[in-house]
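First the structure, which I've put down as C-alpha cells, then a few questions once you've had a look.
One chain of protein is taken out of this complex; the other chains stay put.
Now for subunit A:
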C-alpha cells in the first residue's frame, strides 16, 4: 500500500480535537493537580515543611474535589469522546472514595502515637538490619512521598469508577494500583513484612492486570471498540464471534475479582493487609473496594448487561466461595489485621450477593453497603493502630486479652465496630446487609442469601470471640498500652464510629441518595 503524502495530510486536517468538558471532570482534575503539586512540594520544600504542607494539601484537595462532586450532582453524560462517564453512580462512588481518602489522610498524618514519627518509614531505601535501620525507627522523619502517592491512587480510583472505556479503565486500574504497591512497602516497623507485602501485592497485582488487559483486547476483537456502550451494542447484535465475547468477559472478571479480593483470587488480601502500614491498609480496604466495585458494576451492568443470564451463575459461585472462604479462614487467624483482612474477603462476597440480584435494588444496596463497610473498616483499622507495645502495634490477638478491663473506651468502641462488621441491628452493618440481601431475594437469588446468612453467622463467631477475649479474660501483666492522648487517629475512629451508628439508626437519607443514584442508572 503506497501512501500519498498529500492524501495523508488532507486526512490529518480533517481530525477535529475532541471537546473536553473540564467542568464536569473537575473532581478528577483537582485531585490530579494536587498530586502533581504534592510531587513538587516534595522536591522543593524542606523536610520539616513537607511534613506539615503535604497532609494539608492532600486533605484540602480531597475537600475541594468533594465540593466539586457535590456541585456536579445530577450530571448524566459521557464525556471526553466516550472515555469518561459522569453519572449519578459515578458521582456517588467518587464522593465516597474522597471521604474515605480524607479519613485515611488523618491516619497517615498521625505522628503522636509513640515517640517515633508515625506509621510511615523515615527512609524506605535503608535496608532493614543495616546500620541506619534502628535509628530510623525512632526518627522524626517520614517518607512524605506517601501523600502524593496516596493522592495519585485516589485519582486512579476516581477514574476507575468513571471510565466508560475499557482502555481508560485499564489505565485507571494501574494508576490506582502502582502507588498502592509502593505504599504497602512503607511501614516504619516490621520492614521485612512490609517489603514482602509490597512484593506479593505487586507481582499478583501485575499478573491480574495482565488478565484484565487480555480481556480488553478480546472485547476490542469482539466489538471493534472498547467503549462500554459499543460493546453492549455488539452483545445485542448477531453475527459476532461469541468466543471472543466470553473470553473477554471471563478475563475482565478475573482482573476485577482480584481487585475486590473475591475468592479464588483473594490470596493477596491477608498478606498485604497485614504487612502494609495500618493507615494504608485502612485506605486500601475502604477505597480500593469502592473503586473496584464501581468498575465491576459498570462493566457488568453496562457492557455485559445483555449477558446477565450467562454471568449470573458464575457470580453465584464466586460469591458463595468468597463468603465461605472469608468467613471460615477468619476463624483461624491470630493476627487482628489478618482477621480483618479475611473479614474484608467475606464482605466482598456479601457485596457480590447484591450484584447477583441484577436489579436496581441490587445496585442501590451495593452502593449503600460500600459506604457503611468503608466507614466501619477504616475506624476498625484506626482503632487497631491505637493499641501499642514498645514494638509498634500490638496486632497479635493474644495481646488484646483483657483490654476491656484496662481501657474500656477503646475496647467498647472496637467491639461496636466488630458488631457492625458482623451485622448486628442498630449498626450500619445490619442496614447494609439488609439492603443487599433484600435486593438479592427480589432478584430470585434466595439460595445465595441463605448461604450469606450462614456465613454471617460463622463470621459473627470470630468477631464475638475477640469481644469475649477483650472483656472476659484477665489482662496481661505486660500488656499493650492504649494511646489516650487526643490525636488525629481519634478523629478517624470517632467519625467512622459515629457514621456506623448513624447509618444503623437512621439510614434513610443515605439510602435515598443511593436510591436516586441507582434509579438514575449508568449512562451509556
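Methods note: a contact is a pair of C-beta atoms (placed from the backbone, for glycine too) under 8 Å apart; a residue touches a chain by one contact, two chains touch by 3 or more; residues count from 1.
By our rule, contacts and distances are computed from a predicted model.
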Per UniProt record, name of the chain withheld from view ["Peptide ABC transporter permease", "NADH-quinone oxidoreductase subunit K", "DNA-binding response regulator" or "Xanthine dehydrogenase family protein subunit M"]: "NADH-quinone oxidoreductase subunit K"
Sole contact to the chain not displayed, among A:185, A:326, A:432 or A:480: A:185
Among A:217, A:482 or A:502, residue touching the chain not depicted: A:217
Contacting the left-out chain in the complete assembly, out of A:79, A:226 or A:523: A:226
Touch with the omitted chain, as defined above, among A:39, A:199 or A:441: A:199
Positions on subunit A where the hidden chain makes contact: 124-125, 127-129, 167, 170-171, 174, 178, 181-182, 185, 191-193, 195-200, 202-203, 206-207, 210, 213-214, 216-218, 220-221, 224-226, 270-271, 274-275, 332-333
